[in-house]
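Down below is the structure, laid out as structure tokens.
Heads up, one of the protein chains got dropped from this complex, but the rest are sitting where they should.
A, B and C label the chains in the order they appear, each numbered from 1.
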Amino acid sequence: MEKKLLNNPTEPIGIKPGKKISELTDEMMKTGFQGRKLGESVEVWSEMLKEEKITIWLGLAGAMVPAGMRRVISYLIENRMIDALVSTGANLYHDTVEALGYTHYIGSAQCNDVVLREQKVDRIHDVFADEDQFHSVDYRLEKDFCDLLKDDCRYSSREILYILGKWLDENGKNKDSILVSAYKNNVPVFSPALSDSSIGFSIMFSNRKYNHRILLDALKDVDETSKITEKSEKTGVIYIGGGTPKNFIQQTSVIADYTLGRDKSHSYAIQISADMPAWGGLSGCTFEEAQSWGKVSANARKVHCYADATIALPIIVNSLSEKVTQKRKGTTFVWKDDDLELTY
Amino acid sequence: MEKKLLNNPTEPIGIKPGKKISELTDEMMKTGFQGRKLGESVEVWSEMLKEEKITIWLGLAGAMVPAGMRRVISYLIENRMIDALVSTGANLYHDTVEALGYTHYIGSAQCNDVVLREQKVDRIHDVFADEDQFHSVDYRLEKDFCDLLKDDCRYSSREILYILGKWLDENGKNKDSILVSAYKNNVPVFSPALSDSSIGFSIMFSNRKYNHRILLDALKDVDETSKITEKSEKTGVIYIGGGTPKNFIQQTSVIADYTLGRDKSHSYAIQISADMPAWGGLSGCTFEEAQSWGKVSANARKVHCYADATIALPIIVNSLSEKVTQKRKGTTFVWKDDDLELTY
Amino acid sequence: MEKKLLNNPTEPIGIKPGKKISELTDEMMKTGFQGRKLGESVEVWSEMLKEEKITIWLGLAGAMVPAGMRRVISYLIENRMIDALVSTGANLYHDTVEALGYTHYIGSAQCNDVVLREQKVDRIHDVFADEDQFHSVDYRLEKDFCDLLKDDCRYSSREILYILGKWLDENGKNKDSILVSAYKNNVPVFSPALSDSSIGFSIMFSNRKYNHRILLDALKDVDETSKITEKSEKTGVIYIGGGTPKNFIQQTSVIADYTLGRDKSHSYAIQISADMPAWGGLSGCTFEEAQSWGKVSANARKVHCYADATIALPIIVNSLSEKVTQKRKGTTFVWKDDDLELTY
Partner (left out) sequence: MEKKLLNNPTEPIGIKPGKKISELTDEMMKTGFQGRKLGESVEVWSEMLKEEKITIWLGLAGAMVPAGMRRVISYLIENRMIDALVSTGANLYHDTVEALGYTHYIGSAQCNDVVLREQKVDRIHDVFADEDQFHSVDYRLEKDFCDLLKDDCRYSSREILYILGKWLDENGKNKDSILVSAYKNNVPVFSPALSDSSIGFSIMFSNRKYNHRILLDALKDVDETSKITEKSEKTGVIYIGGGTPKNFIQQTSVIADYTLGRDKSHSYAIQISADMPAWGGLSGCTFEEAQSWGKVSANARKVHCYADATIALPIIVNSLSEKVTQKRKGTTFVWKDDDLELTY
């Protein structure tokens, strides 16, 4: 008897010096477990990039920039492998630090943190940072950058981050910064919890110290992000970690549905994280769960790869760089007053 | 030779019908692994409650309300086992749903989510919810609740949530709601990513539909939360999960330090979560790492219990209810203009 | 429209001093996530104990004895809440250590392990042990205990552990030892990887030093364990952690099926572990996966609670001690030659 569930044999992966990274991810698709999922992540992303009219969201949580992922994200922006970014504030602050020419340091997770405190060395797992450098950055943000912002203006995080990208382009040293690339390539960057970072509190300090009345209207972020999904023909999502970025992108579908009265669920969905579903949190929840809410389409191409993004992301994006030979035009956004014009 | 590291023998836990929950947690302190950490969580929290002048922060992430934790949090507020709450928007939205008399349902994580979608049943791991009920709630928020909010006013999330607590007290059915308890007991509730929830997008919709100009100033949250830590004699923190609430409370120390020029790190720290440090994210990072930043004091009493909060929290709080026989007065907050008066 | 999936509302858990542990686990059944699973674990186990003719397997991995779980397991044996035990060798070695009057110590996971090494202190996460005590135990096992074993006899691990239980009963100080309780209550104890522990290598040393020719026939374990499932009317399984104990109990169903030509899958199944399925290992695999193999019945009552057993086990067993008021007779095993007589 032939069993129809058994028509697709696995193929043990081989070893060969000089193998291309895209060959490796192709081979992984014939294996099992998270190796296969890594291969499928490349495949689903490649498929997404072939769509003519699609807007691709990237949600970025975790301390990806201190962990050396700045250029990977910047590459994705420059090559329009994504169209819009939602990030934690921390990643954008650390991007600002590196854009201004400061750096993070190779450290260790086995160390005496009380000694670190005495030396004003801040630890992010096995990465160290210089608190004095942070203070220099904060000082420049409070003073020089905030001088560019208008009082009493209802800024969305996107508007503030656009101005920050421009300022970093003019004042920074590293051009392959996330914010600089986004500014130059007209890729909107949102940070719905921007106040939950040193960028946020530098602006707050600017208000306190220099009597600014700068305003960051969190509701405007909801409006703008949902407009992107409303006006897109199709959407795809890539989540690096979970947190606020994932939820924010998820909810644009719910809002767009509600506004337009029709299904605006995401058509492609990739998630790289190691959070498990059993704890019931948003960060670990499956795309199947998201389907019950109409956040991800019932017939979406979807893949969840359980891995640390510092391993998965460089492999996936290097593989994509080999597979995608023609630069994608991407979605064009024109923001005017309270409205958005979105074209492909 | 006597080994001085070996002076404290473990004591195998016994079984006895009718054992009190506080006895159980006491016994757990003599065992190992996360059982011991659960016992220590009760002990550190008890110690914190004995301090005369301390402000206790609770950070609440994860979908704790759908998972049945509403009354536990409300108990903590009413009995002043906490003084200030920072929560994800989702928990407060689901609290609003239950306060208004709607409910969540026992579901299953093994189900066909496409069928759920067809029936407008939303899934949160193994809890189901009725999307039609959610829409009823959203409608009331957009219309009735938002009518209470003033246009062009720079609201912090605390101010909006205070008004919501009052409205729920007047219009709701369940008095043991988090927001109602907080309103009645003058416990400030912050939600730095409130826009990342149905409360946030209901307010945004109110602006869209009814031409409101309601404003949620994310920077004001940074200002207000940091003022609490600045003005407190001492602070203690309890984190249920990680996410924005944890980071927001952590950063109040950093800001207070910077503002006052002296150490304002938290003196007690408890964390209940199952996120592991190896992934480098904020949610899983250790209190040792927090010490390097000066967020947690070098000599803080601190404990991290790796467990699902739906197990740990009911045990810890039931145990506390047996151990703490005298109601704590707690911190009193008087907010006036841009300032805060904080007394014990 | 009534939605039939939504007929079972959750009930938020409340706080009340003096609440019984069995009340708490009952209340947890109306909540969500792992709290609910903890409640369900008690319920499924209670149901199992009501069956007239069932054999209940317990699989015990992890360092449960050093972490203070000895008396809990011993209680389960004495009260016949289990009928047969499969354990890692380590748990039984540490049980031997405690039975002989030695102890484990409260330690810390944040310590300098090189210093520990110098002091001959062995660490098991946050539990310390005295290596000198271990050597005393090893010496007695090599010499006194091994003198009781016959050369060239094909021992199963069960036979050796029965003799060890008897020896500990006669020579030990703590009667609430796992091996002593099992010996006295005629509960078979298997350790398929017994050689992977200090018991195993003490016997091996006995062969080396004293020219014994003691033999531990691993195949006999397979034979004996599968006979238990073959001869049982029904079987239930409880897994604390995964590893060899879980797999060994799982495979008894597969072997019994094969031998008898009919379905001998387990009818009840409880698993307490925090391993996640995504890594593809046996320890984290779901009972659904086990159903594909016929290891767990298609209509089994089954529950997986993701939690550290040092939290879950004391709660579950204390709750059971309140719920089960009549002592269960349990399965009776009579081993003769190569055969087993099993009665209820």
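Descriptive notes on the structure:
Simple rule for what comes next: contacts are C-beta pairs under 8 Å (C-beta built on N, C-alpha and C of every residue); 3 or more make two chains touch, one makes a residue touch a chain.
Bear in mind that the values here come from a model prediction, so they are computed numbers and not experimental data.
Residue in contact with the omitted chain (choice from A:K30, A:K143 or A:K166): A:K30.
Between the chain not shown and the residues C:N8, C:N171, C:S292 or C:T332, the one that touches is C:S292. Listed residues A:L92, A:A193 or A:V317: the one in touch with the omitted chain is A:V317. Hidden from this view is one chain, which touches chain B at 32-34, 276, 278-280, 306. Summarising the interface, chain C meets the missing chain with residues 61-63, 67, 90, 109, 113-114, 116-117, 121-127, 131, 154, 192-197, 200-201, 203-205, 207-208, 214-219, 221-223, 226, 241, 243-244, 247-248, 251, 254-255, 258, 274-283, 285, 288-289, 291-294, 298, 308, 310. Listed here are the chain A residues that touch the chain not shown: 3, 5-21, 24, 27-28, 30-36, 38, 63, 65-72, 75, 98, 103-107, 110, 116, 119-121, 124-128, 130, 176, 274, 288, 306-308, 310-312, 314-315, 317-318, 321-322.
Simple rule for what comes next: only the chains that are shown with their structure count from here on.
Annotation: 37 Å between the Cα-based centres of chain B and chain C. Distance from the chain A centre to the chain C centre is 45 Å, each centre being the mean of its Cα atoms.
Taken residue by residue, chain A touches two or more other chains at 276, 278-280, whereas all remaining positions touch fewer.
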